[in-house]
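Our next item is chain A:
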Amino acid sequence: MKTVTADINDVLIDCQSLWKVFGDKSAAAMKSIKERGLGKKEVLKEYNCVVGVSEASLQVRRGEIFCIMGLSGSGKSTLIRLLNKLITPSAGKVLVKGRDLAALSPVDLRQMRARNIGMVFQSVALLPHRTVLENAAFGLEVQGITKPERNKTAVAALEKVGLADWVNRYPGELSGGMQQRVGLARALASDPEIILMDEPFSALDPLIRRQLQDEFRQLTKALGKSAVFITHDLDEAIRIGDRIAIMKDGVIIQTGTAEEIILNPADAYVAEFVAGISRLHLIKAHSVMRSVAEFQQSAPNSDIASLARTTPDADIDELITLTMQSERDAIAVVDNGQIVGVVTPRSLLMGVKGPSAHDLPAASTNWS
Partner candidate 1 sequence: MNPSILQFSPGAFLAPSVDWLNTNFHPLFAAISYLVEAVLSGFEAALLFVPPYGLIAIVVVLAFVAVGLRAAILAGLCLGFCLLMGLWTASMQTLSLVTVAVLISVLIAFPIGVLCSRYKTLEAMVRPVLDVMQTVPPWVYLIPAVMIFSLGRVPAIIATIVYGIPPMLRLTTLAFNQVPKEFIELGSAIGAPPRSVLWKIEIPLAKQTLLVGLNQCILLSLAMVVLAGLVGAGGLGAEVTRGLTRMEMGLGLRAGLAIVAVALLLDRLSRGLLDRDRLPKAK
Partner candidate 2 sequence: MDSSGFIDLFDEWTDSALEWVSDNGEFLFDSIRQVLEGLYAGILWLLELPPFYLIALIVALVGWRLVNVWFALLSGVALALCFSMGLWPETMSTLALVLTATTLALVIGIPIGIMAGFFPALDRFMEPGLDLIQTLPPYIYLLPAIALLGYGPATALIATVIVAVPPAIRLTSLGIRMTPKEFIELGEALGMTPAKMFFKIRLPFALPSIMAGINQSLMMAFGMVVIAGIVGSGGLGETIYGAIRTLDIATSINGAIAIVVLTMVLDRITQSAARLGTRRKS
């Protein structure tokens, strides 16, 4: 998976301590949470309100695909809708391109949604009585763009998703995967900087899902867009995302790259999730290498300079191959001409296996 480096300094979406409480008495409940630090159960009992999202903070950078992963009820659907204010937060701020969503007038908010933030839905929501072309052009139509122009843009978008031949068909004639591509084309047609994707591939069968995941990632990166992608499938998140946030019960438990999460799961809950993930391609040399000093201590007679070499980005799979090919017992990791570390078979095995369960803190229970 090639990664175009995201620009750390250009933050497109900035969420600060977002809360969402559902229920008639949500305002009062929110106040109590702030003042008395109530937990989810107490809020339910006292105010008959449900806490959907609690204290969520995240940042999405330009050019980055950010995945939010969680099971049903984790609050991920709520969180993504807070990002374009389809749901209004009970507390906290959402800044898109530096502008506070709460401060926008209705007209400005609509403009923001029309031009800067695109959205793709799980159910696609293609208007059944309009052709594929008209559906793809729909976002442009509500912006008031003239027909010839918007059709041109829509056709270009449909070409990008590979559906240029289907422009005059109706949604009912398309398969699920194709419908989802039209949804994507619709979002792309307005050329937004950010695309929000709400479990778009969940309803499709596994092979199509794989294909669309890859296509989506390639397309997004090629166009230089940022995306926030929610899913309940960790495999999908790892496949698509640059960074992943794991949610449970409305709380973001851990944020980081796939590698970071796998190497350092924040608690047993996360660890259990990542237990099934194959680490062969995710863990890199720089995470499993020993320092040169350490190696020299354990094997004083070894000639480091003559070891087989590799880069810090080499994954475990490569390292295993190298180790088996080499006659020596270690591989040197070289960065910028300098030897920065050594990978021994033992450290390699540790990398493959991962930390054991009782090294970790228990799953966070502050919200039970």
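Basis for inclusion: all candidates are chains of the complex that A comes from, given by their letters.
Just so we're on the same page, a contact is a pair of C-beta atoms (placed from the backbone, for glycine too) under 8 Å apart; a residue touches a chain by one contact, two chains touch by 3 or more; residues count from 1.
What you are looking at is a predicted structure, and each value in this text was computed from that prediction instead of being measured.
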Pick out the one candidate among 1 or 2 that is in contact with chain A within this complex. 1
Touching candidate 1 in the complex: which residues of chain A? 84, 86, 109-115, 117-119, 121, 123, 125, 127-129, 138-139, 141-143, 170, 172-173, 186, 190, 196
